[in-house]
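Removed from the display is one protein chain of the complex; every other protein chain stays in position.
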Amino acid sequence: MLEQVVCVAAVSVLGVLEQAYFSLQVVYARRKYSVSPPATSGPPEFERVFRAQMNSSEYFPIFIVLLWVSGAFFSQVTTAVLGLLYLYGRYKYFKGYTESAYGRLAPLYFSTNVLWVLIGLSSLGVFNVTVKLYLGVDLLHQLIDI
Amino acid sequence: MLEQVVCVAAVSVLGVLEQAYFSLQVVYARRKYSVSPPATSGPPEFERVFRAQMNSSEYFPIFIVLLWVSGAFFSQVTTAVLGLLYLYGRYKYFKGYTESAYGRLAPLYFSTNVLWVLIGLSSLGVFNVTVKLYLGVDLLHQLIDI
Partner (left out) sequence: MLEQVVCVAAVSVLGVLEQAYFSLQVVYARRKYSVSPPATSGPPEFERVFRAQMNSSEYFPIFIVLLWVSGAFFSQVTTAVLGLLYLYGRYKYFKGYTESAYGRLAPLYFSTNVLWVLIGLSSLGVFNVTVKLYLGVDLLHQLIDI
């Protein structure tokens, strides 16, 4: 059982490390631009770092849900590769947003597209298990066999 | 194994789609009211959309945890139905909050109540598995048999 989700678990831990890295950047930005909690507004340079981390935090649970559903119901390895692409896109988003608001856009589209693919694979996987359950046919494996 | 969580996985993917819809509404509201990132304040119309998405994002991980614990430990089908009710409540919350701050209240109480029921079922399910583990008695199934 655990073997079937080990890659997805590894990507999840990597995702946690990425979020930890983003949080630390906010801590450093708070020091650099003297924005003491509970304040969250300050110079645009600070606010971009702050929002980059916040936006990534917002998407993190969505990413994790799709990673595990797609990994368990569709295919572990494909999903893990897509997961790595997403984390790479988020890193670029963070770096881009830190430099300018415009810099966030290209990586945002990239990482959002990866999420749409994961939504597609998750839906396919869930649909396949449902069909297998009620009709006894494993569509996905039959497709691969063709 | 996967068959025992397939409904819960389907509701999770639906929840992700709902969050994606809320995020897109914020993107549109940013354009409509000219609130460029990293700014998050603007006219009240914008701020209500922004907060409606933010508040739903905050509750999303809580919802997912309860959905899976209740689905795996208590009952998949009951849980999936409650999950759909929650997502419906959140949709109403988003629409209501978009119109007025007051409009968020009734759907908020509704969706929070669904969460409390899920907390109850999750606790019951976890308790039942613990009892089964240590005393060898399956209380839930015995109750249903009575």
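In this document, chain identifiers A and B correspond to the written order of the chains, with residue numbering beginning at 1 in each.
What we mean here is this: a residue touches a chain if its C-beta (ideal position, glycine included) is under 8 Å from a C-beta of that chain, and two chains touch if they have at least 3 such contacts.
This is a predicted model, so every value here is computed, not measured.
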{"item": "Chain B residues that touch the omitted chain in the full complex", "value": "1, 44, 47-48, 50-51, 58, 61-62, 65-66, 69, 72-73, 97, 101, 104, 115, 119, 122-123, 126, 129-130, 133"}
{"item": "Residues in chain A touching the chain absent from view", "value": "1-3, 6, 9-10, 12-13, 15-17, 19-20, 23, 36-40, 54, 57, 60-61, 64"}
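FYI, only the chains that are shown with their structure count from here on.
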{"item": "Whole-Å gap separating chain A and chain B, where each centre is the average of the chain's CA atoms", "value": "19"}
